[in-house]
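The complex appears here without one of its protein chains, the remainder shown in place.
Naming follows writing order (A, B, C, D and E), and every chain is counted from residue 1.
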Amino acid sequence: MRHDGRRSDEMRAISMERAVSRHAEGSCLVKFGDTHVLCTASLEERVPPWLRGGGEGWVTAEYGMLPRATKERMRREASAGKQSGRTQEIQRLIGRSLRAVVDRAALGERQISVDCDVIQADGGTRTAAITGAWVALSDCMTYMMSAGMITANPLTDHVAAISCGIVDGAPVLDLDYIEDSSAHTDANFVMTGSGGIVEVQGTAEGAPFSRDELTALLDLASGGISRLVDLQKLTVA
Amino acid sequence: MRHDGRRSDEMRAISMERAVSRHAEGSCLVKFGDTHVLCTASLEERVPPWLRGGGEGWVTAEYGMLPRATKERMRREASAGKQSGRTQEIQRLIGRSLRAVVDRAALGERQISVDCDVIQADGGTRTAAITGAWVALSDCMTYMMSAGMITANPLTDHVAAISCGIVDGAPVLDLDYIEDSSAHTDANFVMTGSGGIVEVQGTAEGAPFSRDELTALLDLASGGISRLVDLQKLTVA
Amino acid sequence: MRHDGRRSDEMRAISMERAVSRHAEGSCLVKFGDTHVLCTASLEERVPPWLRGGGEGWVTAEYGMLPRATKERMRREASAGKQSGRTQEIQRLIGRSLRAVVDRAALGERQISVDCDVIQADGGTRTAAITGAWVALSDCMTYMMSAGMITANPLTDHVAAISCGIVDGAPVLDLDYIEDSSAHTDANFVMTGSGGIVEVQGTAEGAPFSRDELTALLDLASGGISRLVDLQKLTVA
Amino acid sequence: MRHDGRRSDEMRAISMERAVSRHAEGSCLVKFGDTHVLCTASLEERVPPWLRGGGEGWVTAEYGMLPRATKERMRREASAGKQSGRTQEIQRLIGRSLRAVVDRAALGERQISVDCDVIQADGGTRTAAITGAWVALSDCMTYMMSAGMITANPLTDHVAAISCGIVDGAPVLDLDYIEDSSAHTDANFVMTGSGGIVEVQGTAEGAPFSRDELTALLDLASGGISRLVDLQKLTVA
Amino acid sequence: MRHDGRRSDEMRAISMERAVSRHAEGSCLVKFGDTHVLCTASLEERVPPWLRGGGEGWVTAEYGMLPRATKERMRREASAGKQSGRTQEIQRLIGRSLRAVVDRAALGERQISVDCDVIQADGGTRTAAITGAWVALSDCMTYMMSAGMITANPLTDHVAAISCGIVDGAPVLDLDYIEDSSAHTDANFVMTGSGGIVEVQGTAEGAPFSRDELTALLDLASGGISRLVDLQKLTVA
Partner (left out) sequence: MRHDGRRSDEMRAISMERAVSRHAEGSCLVKFGDTHVLCTASLEERVPPWLRGGGEGWVTAEYGMLPRATKERMRREASAGKQSGRTQEIQRLIGRSLRAVVDRAALGERQISVDCDVIQADGGTRTAAITGAWVALSDCMTYMMSAGMITANPLTDHVAAISCGIVDGAPVLDLDYIEDSSAHTDANFVMTGSGGIVEVQGTAEGAPFSRDELTALLDLASGGISRLVDLQKLTVA
C-alpha cells in the first residue's frame, strides 16, 4: 500500500484542460495530482539559423518553475541570471520528445516553442510537462490547419511520459514528491501512442538496480502511458 | 464610450481567489479582466544582511511574466540571463507599496517574499500584482498569528493600485492593453485603504499633460482603489 | 529654515557648462549644488532594429555613477557585471523625458545617445541629469543643423526636472542628500518649457501623503522648473 | 560489418594511463579509440554548505572540451560566459555515477572533484569520462589511505560506462562519431563491477525503438562494461 | 617635428589638481594634454579574504572610461555586462605600480581602492592614471596620518608613468592618440622617484624593434618621469 493509498500501477488523478491561454496558438493546463504545469505553444514564422532555407521546421521547449511552486521557495532563475543544469536538462528532454512525433518537413519553415511552466510541484513535473505539451502542440497544429497554413497535420503520433520508481523495494507508477524523495531507483519513460520508446532514463539513487527491476518499471510505464494517451485523445477530440 | 463598452470610471471584472497554492503561506490569483497574476507570499526566518540584529523584518517582491502571457511570445528572462529594466522597476514598486503598510518591528526579524507572476497579460499587470499581493501578504500574516509567531498583525492598512490614462482625450480608469497602447498619458496610483497616496507615477506618452488632467486621473483612481479595497476586505473576511 | 539655510522654494546653486567634451557632438557639465553630472550627446547614423526603414530617429540615455561619487564607495557596475535596478530605472526615465520634446521624424533615421555620468552625488542626480541632458541634446541638434544634416531643429520644447519632498512636515524644493534621507515623501517632476507635465513620480517613504501635499509639491516644482528652463535658455543662447 | 571493420559487440581500442598529472591526487588519461579524456581527481578538505557538520563527504565532477577537440572548432565556454546544457547534463551524470560507488561516510567530510577534459573527441566522450574518472578517483582514495587520512577505502565497487546504438538497423557497441551521427537510437549505460545498473539513458533519434531493441542494447552494454571493469582492475593493480 | 609641434622629448601640458572630490579620502584630476583622468582613493577598514589576520594592508585599482571619452562612443561596460580584457589589463597594471611604493605592513589591515576614470581620452590614459593615482593615494595617506590612524607614511617613494614610441622612425615621448595610432613601437614605463624601474611594457605594432630602440625609449622615459615626479612633489607640497 502506498502512502496515499494508491495501487502500485495507479497514477494520480490526471486532468488536461485545453485553451487556457488567450494568446497562445495552443495551450494546456495539465495536472498529475498536485503537480500543475501550464503548457503553451507559440508559433513563429522563422527557424533557427542552422535550418534556414532547408524547408523544415523546428519544435523546441522551455521549462521553468515559479519560485514558490515548491515546498521551499527557490531562487528565481531570471534573478540568479542563469538556468540551472536541471532546468536545461529537462527542457532539452521535452524538446526531443516532441520532435520525435513531428514531421518537420510537413511543418514547413516555422518554429513552435512550447513553454512548460510549473505552477505547483509535487513530483513528476517533467513527465506532466511532456504529456501536456503534446496537447498544446496538437492544438497549435490544428490552428495552423484551420488557418490554411498547412494541409496535413505534422503530428505523426501521440507522445506522453510517466515516472516510475522502486519505493520500499516495490516498483510503483507515477511518483509524487514523497515517493520521489525516498525511491531507490527513479526512471522516466517517454513513449508514443503506438508503444514505441522515445526516451528512457533510469537512475539508481542508492544501490544499483537490476535488469529485472528495469523490466518491471518498463511494464508499469507502458500501462500508464497507454492511459495518458487515451486521455490526450479525449482531450483533443 | 470605451472600445469594450465600459464607462470612463468603470474597472474591468475584478476577482481575487485566495489559497491557490498548496505550499505558500499566503497566495492569491488576482484577475483584472484578462490580466491574471498569481501572487504567493513566502515566509523566511532570516532578513537581508543590512537588517540583521536590528529586530525588524523585511517585505520584498519579485515580478515575472510567463513567456506567452503576452500577444507575442517574449524571451524568457531566465534564458536571457537577466531581468529587464521594466521587470526590476515593477518589482521595486511592488515591494515599496507593500512595505508602506507593514509595521516591520511587529513582523520581527523575518522576511516575506511576495512573488507576482503574470500568467496572462492584458494591461495593468503591476496594479493587479500590488492588489493581489496584499491579499497574499495578509494571509501570510494570518498564518503567522495562527502559528503563534506574532501576536499583533503587522499590516497597518490595505494597499491597492490601479492605472488611469487619457485615451482619445478622455480620462479613463483601469486601461486594458488596447487602451494602454493608445493612451496619451498613462498613470499608476497606489493608495491605502484610508485614502493616502503611497505612489503616483504619471507619464506622458506623447504630448505633456496638464495639472487638471492629473487631477482628473487622481479622482478616477481614488474611486477605483476604494472599490478594490472593499473587494480585498470581502476576500480575506 | 532648512539645514543649509535655503528657503523652502529655493534651489541649490545651479550651473550648466557647455562644450566640456572634446569629442561629443553636444555636452554639458551640470551642477545642482554638490551634485555634478557630465552629460554627453553622441550622434550615430543608425537606429535600433525595430525602427529601421521607418524614417524616424531615436533618442536614448544611459546613466552611471563613478564608484566614489558617493559618501561610501559603491561597487563599480562594470565589475559587478550588471546595472542595478535603480540605474536602469533612471536611464529609462531620462530617455523618456528627452523623447517627449523631440520630433523623431524631423531627426531622421539617426540615434542620439545621451550619457549621464555622475561625477559627484549629493541628491537629485536624476533631475540634474535630465536638465543637463537637454543642453547636451540641444547642442547636438545645433551641430547637425550647422552640418546641414537637418534643416529644422527636432527639439520641440525645453525639458527640465526637479525633486521635491516633505521634510520635517514641510514641502521643500530640490532636496540634497541629507534632506532626501529624511524626507517622508519624495517626488520627482519632469516638465516642459511651456509648463506641461512629462513625468511625475511621487513616493511615500513612511506614512502615505495626501492630495494637498501632492499639490504643494507640484507648485514648488513648477516654479523651480521654470527657473531651470530660463537657465537652459541662457546657456544655449 | 561496421565502417571501421569492428564486429557489432567490439569496442574500440581502449587504454587507461594512470598518474599523468604531476599535481592531482589521482589522474587518468583514458582513450576509447580517438576519444581522449584527461581525468584528474582533486581532494579538498571541505564539503558543500548543505553537508557541513554531517560527517559525510562529497564527490562531484566537471566536464569540458578543448575548443578544437572536435572536427569543427567550438566556441570556448569560458569565453561564451556559460556552460552549455549538454555540458551540465554530462557533468551531472558523471558525478551521479561516481557517487553510486562511494561510501560517503567512509570518505569523511571531504570533497573530491573529478575534472574530465576532452582533449580529442570521436564519440562517446561521456562514457570514456566516467570510465577514466573511476581510475582517477581510485588513485585518489589510495593516496588518502597511504596518507593515513582514511583507513578503509570508500570505493564500494567499480563503475564504468559505454554507449550503444542502432546503426543501419543493427545494435552495435561503443559508437564512434560517424556511427553516433547516423544512429537511429543512441543509449548510454553506466554499470558497476558487479553488474548492477547505475544509469540508463536511451534516446530515439528518429523513429522510436522497441523493448526488444532496448534489451539488445543492454546485452551489448553488459558485455562491454564487464571488459572495461577488467581493464580498470589491470590499470590500478 | 611632431604633428603638434612638440620636440621628441617634450611631454604634453601636464596638470594635477588635488581634492577634486568632496567624498574621497584622496583625489586628483590629472591631465596629460587632452587626456583627463579622475583618480579617487577610497579607504576601507577591511582587506581581501586572503590577507585577513596578517596585519598587512592592500592597495588595488579600478579603471574605467566614460562611453564618450573617445572619438567614437564605446559601449558602456556596465551595460555590456563585463569589463574588457584591455580594462582589466590596465587596472592590474595600476594596482601593481602603486603597491610597488607602499609598505603594506605600515598601512595596517586596511584596503585603499583607487578608481581611475577617464573623463576624456587622447592617448596615454594608463600612464596619466598611474601618475594621478599616486597623488590621490598620497593624500589618502596624509588623511590617515592626520586622523591618527597610522603614524608613519606607508608610501616609500613616488611612482609615475609615461608612454614612448617610435613614430615616423624617431623615438618620441608621451604619445597622443594620433601618434599612438601610427607608432611602430609603443612602450609604457613605470618608474619610481629614485629612478628604479617598476614596469616596462614594449610592444612592436608592426616590425619588431631593436635593443638600441628600446634603450632610446628608456632614456626618454627616464627624463619624462623625473619631471612628472617633480610635478607630483609640487602638487602635494
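By definition in this document, a residue touches a chain if its C-beta (ideal position, glycine included) is under 8 Å from a C-beta of that chain, and two chains touch if they have at least 3 such contacts.
Bear in mind that the values here come from a model prediction, so they are computed numbers and not experimental data.
When you scan D:87, D:156 or D:215 for touch with the missing chain, the hit is D:87. In the full complex, chain D touches the omitted chain through residues 21-24, 27, 34, 38, 40, 42, 44, 62, 64, 66-71, 73, 76-83, 87, 113, 115, 117, 119-120, 122.
If you put the missing chain back, the residues of chain E touching it would be 82-86, 88-89, 91-92, 96, 100, 191-192, 194, 196-204, 207-211, 214, 218.
Methods note: only the chains that are shown with their structure count from here on.
Rotating chain B by 180 degrees superposes its CA atoms on those of chain C, with the angle stated to the nearest 5. Here the chain at the heart of the structure, going by C-alpha means, is B. Centre-to-centre, using mean CA coordinates, chain C is 33 Å away from chain E. The centroid of the Cα atoms in chain A and the matching centroid in chain E are 59 Å apart. Residues of chain C in contact with two or more other chains: 82.
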